[in-house]
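Note that this complex is displayed minus one protein chain, with the remaining chains in position.
Moving on, here comes subunit A:
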């Protein structure tokens, strides 16, 4: 019995291209990226790190609402998104706002999502839905989107994310199993950042990897160093290629870490994580190692990074201002977006609130 489990687990070795020192350790797997692509990837990661720092600060000032920190997960989030095409459909979880922004959601709308304003969720010609709060629901929906793409004959994929805690949900399994049964073009990510709020990954499952859960659906499973942007990008690109060629869905586990709390709503990670572990993961910082790699190729400089940081701060400032200028929500607005044709109860209530709002 034990032997069988070991045999299975041996199939899921961690895929890595770039080590902690920024050295290429798997030349054969190196994705075909131009110098500009490599710089763009770094730009996005730096931008997102700044966005995280500013979002935390803005949240503390009460200028943002719900916020789930992303620092540490840049390679996992942006490396995977970089392999997506604009026509691919994104179903993010609540921590996956960066992918949504790079898929086309204006930053001020991402801020409105955080604050709790419907305009934040109004996708402007972006193939995506707003961040999912019910852990697992995005997985079954992704299976449906992927089946839809397949039925429409499109060469596109549905991409969705959850955490390692989410991989314990029923919808997680149903999502990958449905996509497998229909050989639908979906890519399912498990961003394993070690903790579901305070519960460590070891308490979610006795399985040694989350990637091996793909076996239960009979689909491709890959475990990737989630702090290595090149490995995440490459694994996603390969999964995308398989999917659009009709070879079905993939499950990709990225081993990553969040440096911050679970959310800004009072979570304190020092209650459940020790400093030693945090320091260990700091050494794996996806920005540090990719910076080293780009510097060794003369593609990066401090000036370049500072310019990105300044631009990011300016954009964030402008976006918050634009969010501030958004008209306040009225009850009649909320009623109007319930149905195409309002039922009688809502017609009545709309009239009632129109009168109140006109005073």
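By our rule, a residue touches a chain if its C-beta (ideal position, glycine included) is under 8 Å from a C-beta of that chain, and two chains touch if they have at least 3 such contacts; residues count from 1.
Operating definition for what follows: contacts and distances are computed from a predicted model.
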For this session: Could you tell me which of "Cytochrome D ubiquinol oxidase subunit II", "Sulfite reductase", "Na+/H+ antiporter subunit A" or "2-oxoisovalerate dehydrogenase" is the UniProt name of the chain missing from the displayed complex?
Result: "2-oxoisovalerate dehydrogenase"
Seminar exercise, completed: Touch with the missing chain holds, among A:51, A:158, A:287 or A:308, for A:158
Exercise. Touching the left-out chain: which of A:66, A:118, A:259 or A:353?
Worked result: A:118
Problem set entry | Selected residue (touches chain absent from view) among A:5, A:57 or A:334 | A:334
Exercise. Who touches the missing chain here, A:12, A:67, A:82 or A:139?
Worked result: A:139
Exercise. If the hidden chain were put back, which of A:149, A:294 or A:308 would touch it?
Worked result: A:149
Seminar exercise, completed: Contact residues on subunit A toward the hidden chain run 89, 118-119, 121-123, 129-130, 134, 137, 139-149, 151-152, 158, 170-171, 174-175, 177-178, 181, 334, 336-341, 343-346
